[in-house]
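For this view, one protein chain was removed and the others were kept in their places.
Entry: chain A
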Amino acid sequence: MSSELGVGRPTKRRPGPVGGGLPVADSRPVLADGAVLGVRCTACRYPAAQSGIPWCPVCYADVEPARFPTTGAVWSSTVVAIPVGHRRPPFGLAYVDIDDGPRVLAHLDRPGVLTIGTRVRVTGTDQGDLVVEPVVEEES
């Protein structure tokens, strides 16, 4: 028996395969072909980084598949100092507001607390988790 979060302990929670449990359907945001996938409302343009929702949760109009950019700004970030599932501390997490898109949770390419508003780019995924790294804005 491990004392690590989600490892070796079957519980009422579904820890998922990385936590030693059975596989579960993946509900995380998807990165594909250089875009974050999701849906957007056909009426109010509400963006969501999920699929399968029955209607726009804001105005109830139809939603359609959408591709969001990989750039955005940090809304908040933290460094987790305890092991969680397959993650070993320290690891960084941030809420990122995708440009003209949804707010998503992403892992940082290296642990650290980023200033609110720091520009970041989704550079890939790590075991299905979105990974972002800070970008330097180019002078135009």
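Criterion: a contact is a pair of C-beta atoms (placed from the backbone, for glycine too) under 8 Å apart; a residue touches a chain by one contact, two chains touch by 3 or more; residues count from 1.
The criterion applied here is as follows: contacts and distances are computed from a predicted model.
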What name does the UniProt record list for the absent chain among "histidine kinase", "propanoyl-CoA C-acyltransferase", "ATP-binding cassette domain-containing protein" or "ABC transporter permease"? "propanoyl-CoA C-acyltransferase"
Out of A:G16, A:P69 or A:P134, which touches the unshown chain? A:G16
Would you indicate which residue among A:A32, A:A81 or A:V136 is in contact with the undisplayed chain? A:A81
Where does chain A touch the missing chain, residue by residue? 1, 3, 5-6, 9, 11-16, 18-19, 21, 24-29, 47-50, 57-58, 75-82, 84-87, 91, 93-95, 97-98, 101-103, 105-107, 113, 115-116, 128-130
